Structure formats: C-alpha cells, structure tokens
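All protein chains of the complex are present and in place, except for one that has been dropped.
So that you can tell them apart, the chains are marked A and B in the order they are listed, and the count of residues begins at 1 in each.
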Amino acid sequence: MQAFVDGLIAGGAVPASVPAWLAYLGAMLAFGGVVVFGFVLPVAGITTWVERRIMGRMQSRIGPNRTGPIGFLQWLADGIKNVLKEDIVPTAADAPLFKLAPYVVMTGFVGTFAALPFSSALIVADLNVGILYVTAVTALVVVGILMAGWASNNKWSLLGGVRSAAQIVSYEIPAGLSIFPIVLLTGSLSMQAIIARQGWAPWQWNLFENPFTFVAFFVFFVSALAEGNRTPFDLPEAESELVAGFATEYSGMRNLLFFMAEWGNLYVIGAIATTLFLGGWRIPWALEDAPVLRAALELATFFVKAYVVGVLLPIWLRWTLPRIRVDQMMTMCWKYLVPVAFADLLGAAGWMVAFPAGVPAVRAALAALAGGFVVLFLWRVRFHIRNARLTRRDLSFNPLSTARVPG
Amino acid sequence: MAALEAAAIHAQLRRRFGDAVGDLAGTGRDASTTVGAATFPEVCRFLKTEPALAFDCLSNLSGVDYPKRSVIQVVYHLFSYRHRHWIVLKVDAGRDDPVVPTVSHLWSHADWQEREVFDLLGVTFDGHPDLRRILMPEDWPGHPLRKDFVEPEEYHGIVTSRESLLKA
Partner (left out) sequence: MSLTGFEVEVQREVNGALATEDMTLSMGPQHPSTHGVLRFVVRADGEVMKEAIPDIGYLHRSIEKIAEKVGWHGFIPYTDRVDYVAAMFCNHGWAMAVEKLAGIEVPRRAEYCRVIADELCRIHSHLLSVGSMAMDIGAFTPFTHAIREREYLNDLFEELCGARLTFHYMRIGGVGWDLPPGWTEKVLRFLDRFEPIIEEYDRLISYNKIYAERLAGVAVITAEEAVDYNLVGPNLRGSGVRYDVRRDEPYSVYPELEFDVPVGRGEMGTVGDCFDRYIVRMREMQQSCRILRQCLARLPEGPVIAKVPRNLKPPAGDCYVRLESARGDMGWYVVSDGTAFPYRCKIRTGSFAAISIVPKVSRNLMIADLIAVIASLDLVAPEIDR
C-alpha cells in the first residue's frame, strides 16, 4: 500500500502541499472504507442468503425465493427491515453498555480485515505481526458479547454471555497453538510472507508441509468454529436452551449487527485458514505485466478457497450436527485439543530440526491422502444422491393425489 | 406372576382387616371395595408390601362429589406390574370437611394426584408433604369439580362469561 501511494506522490497525483503521512493515512482509510462497505458487508449479507438456500435444500424445502431472482435480494430486504424496526432498550438494561455492545462486536470483526490479504497487492496494512493482530482483534468479539449478556439484565443473556466468554477464551489457546507451526515454518508473522512461502499447487501448501501442519489445520478449524460460535459449538446462542443467548433482548439494527458479525466471521475464519494452510492467493502464473488481471485472479482464488472452507463447510456442519453440552465443550478443549496442539507444536519444531528442507515424499503422500479423501467423499455423495433417487422416485409423493404411482 | 382375581384380593383384605373393608362391588377390572378412612393407610401398606399382592403402582386417583349422600369419594385404582392384577379402593370422606390420609409415601405418583384432587374437590390429604393447588391459580375461590360450585362472575377484573353470540 505504501509503495502504491509513493508512486502516486511521485506521479504528482497528490498535491505537494499534502504531507506524505497524511497521504498514507488517507489511502489506507479510503481502501478500508472500500473493503468494509464494498466487500465485508455484502459478503456477510449474501452469506445469509447462501446459508438459507443451502439450509432449505438440506431440509427438503425451498428457502427464500420471493425477493429478486431465486430470492437473491432477500439479504437486502432483511437488512432494510431490520434498520426500520424499533430499537428496543429494556428499561432494566444498562443502556450505555447495551447500546455499545453490538459495535464492539462489529469492531472486532471488521478490524480483522485490516490485516487480511486479498491479493499480493491488495491488503489494507501488511503488518509484520499480521496473524498476531488478527487473533488479538478477533478476541474483541468476546468483550462485546459479554457486554451484551451483562447489560441486557436478563439471566438467559447473561448465561449466553458467560458461555461465550468461557468458550472463546478457552478455544483461543488451541487456535493460537495451531498457528505456531506455520509461524515456525515461515519465520514471520506477516500474512503476506506466510502466503509467499507457499506455492499455488496443493502439494506446495503449508497444509501438506509435514504431518504436524496437517494436524494443526484440523485443530485450527475446530477451534475456529468454536470461536465463531458455530454449530456444534453454538452454545452462547443455543436457541432451544437460552432462547437466543446474549442476543435475546436485542432488536432491529443492533440484533442485525450481531448476526452480521457472526456470518462475516465465517469468512474471516476461512481467510485465516486459507492464508495459513491453503496457499492463500497464489496462482500458477506470474503475470508481471498485467497487474489488474493478476489482482483479479488472485482475489478470486483467495475468495473461493476462503468461502469454501470458511462458509460452505461450516454451513454444512451447522445443519447436520446437534449441539454439544457446556461440559463436553470444555472437556474437548482442555483435555483433547490443547494437549494435541502442544504436542503438534513440539512435533513441528522437531520435524524442522530433523528435515530443514522438508520431505517431498511426505508432502506428496499427504496431498495424495487428502485428494483421495475428497474424491471418496464426492463419490459417497454421488452414491447417496443416486441411491435416494432410485428408492424414492416419488419425492413429490402426495397421498391425496389419485394418480397411480408408476412401478 | 400369579395374577389374582379381585375376589381373592378382597378375601385377603377381609381376612386381615375385617369389617373395615366393605363388600366387593362390580366385576372384572372395575371390582371395587370401600375402605374406612381410619384403616385406609394400613390397607394400602398391606397391599403394597404383601408379596402375593405387591401393588407397586397407583394407576389412578380421582375424586367424585356426591352431594346427595353428602360425601366426597376418593377412588384409588391400584395395579401390580409384578402380578398384573387390579383392585379399586373407594374411601368416603364427609363433604363438609373431607379428610383422607395420604398415600404419597407409598406411591410417589400419589403426590401430584392428591394435589389435583385437593385443588379440584377440596379433599385434604392428611400428612401430604406439599398440599398446594396445582392446576387452578393459587387464589381461586372454591373447588370447581364440586357439584355445587358456582363460577365467580369475574376473576381479577376479568369477566368469566359473555353474551351468547347466537342470541338475536
């Protein structure tokens, strides 16, 4: 970003009277604004629509299909509806805290985008402590949720807030520990440096670097699901237990902000996982002389990876799995994930000492294993879909119809 | 697993408790006998603990108001899962101040059933650990299943009746 602004100054696009630091600041704020309003909010909104459509299909119903083509504008309609709704602050609530809480959550979510890369050139700020910054800012969400739970002056909200605090604080540890093997490998905390170390092809990804990074990915993914309050770890807002958890007393726009942060967080999870393990924005071609095409391709690559891992996979899990219990959640974190993550970190360090250059055979084997698993999975999906078609050819069966069923 | 006929059960009760146990009335599953309130807890204890009888389940407990006889009759349907046999006990209580000894210490199910009979018919179960209204509001006047119960005109300002819409 700095180089880009330097170029602008040299080219005379910025008046000479403007000091350089102001130009940098202005450029960063402008790009930040573009990211938030042009990317983050639409992604969070469209994700709600995607989730509802996928959920509908999984539950053998249709999902939103009235607003716009195949219901695509539903997220806008919902947004407008929520903005127009009355903003209720309960009399007994701690009003200033109650009003502030959604913004804290939103800040924690939007703040991460400052360090998230979109392509080799597009990043608001390539901090040298990028990944550390992202983990730290994400933790701000818990403050907001706890604030909401406390300020609502509702016992269900309080329980939700406390659950959330316990959950996020606990799962920060395995999540943080599972990032370390990658940091060790790269020798840097910068997001761009981590991506630059990887290649475009799957066997060049950090995921398959050695068995320990492979395990770290799964530890990270599970912990990130828990941090994002996603099923099976959606205890803070467990509808059947705590009504709506910390968001019980919220209405209108403030409620929407919570849910935007939740849906948007999915993309953040995916983006971090993509950066750390899945090769980030790396594409096979250098394209030195076509920077715009290159940026577009890199952006698309990164977005697709992040969306599949961070959004589609959790949506699929959410509508498949039940919710675990508080004690089970804590057991899982402290008795399984934390020790595994520690052992994994030591193993990764040991592996780096033993094989400083990496072992190509192990890389290939791991990549083949994962590839085989994906193929097997797709084959099972195909099998089940065909099987379902064969045994239940009358999915539109209606007992009231008098038409004979063929066969 | 020797299911006894109601007559045999009744004969055992007669042998043990004499005239406190009334005659057997009705047939089959509905064969019933009246028991005096004084000996009633002993009869129940005997029915539950005697191995040949082993009535381990209180299937039903209900009350019926008989203003003509000026009694409220509490009816106990006892069943034995072990032997698969039945007996029905009926206890009469004076209508003015109906008191029947509790059996909630013998069958836990009786706890709530007795509360229901207390709530709806006003029978006091002597020795019940927690005799409160269960279905009706705490401050409801009277006991609705009594035959002479008159519905109050209003409850906390809520009118309980309305004009029929069918009237011209």
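Observations on the model:
Here is the rule we go by: a contact is a pair of C-beta atoms (placed from the backbone, for glycine too) under 8 Å apart; a residue touches a chain by one contact, two chains touch by 3 or more.
What you see is a predicted model, and the numbers here were worked out from it, not measured in a lab.
Across the complete structure, the visible chains that the omitted chain touches are A, B.
Note that of A:201, A:293 or A:321, the residue touching the chain absent from this view is A:321.
Although one chain is not shown, part of subunit A still touches it, namely residues 55, 58-61, 155-156, 159, 162-163, 231-232, 234-235, 238-241, 243, 319-328, 391-392, 394, 397-400, 402, 405. Taking the whole complex into account, subunit B touches the unshown chain at residues 26, 29-30, 32, 56-60, 62, 64-65, 75, 77, 81, 84, 88, 107-109, 111-113, 116, 120, 133-137, 144-145.
Note that in this section only the chains that are shown with their structure count from here on.
With centres defined as mean CA coordinates, subunit B is found 62 Å away from subunit A.
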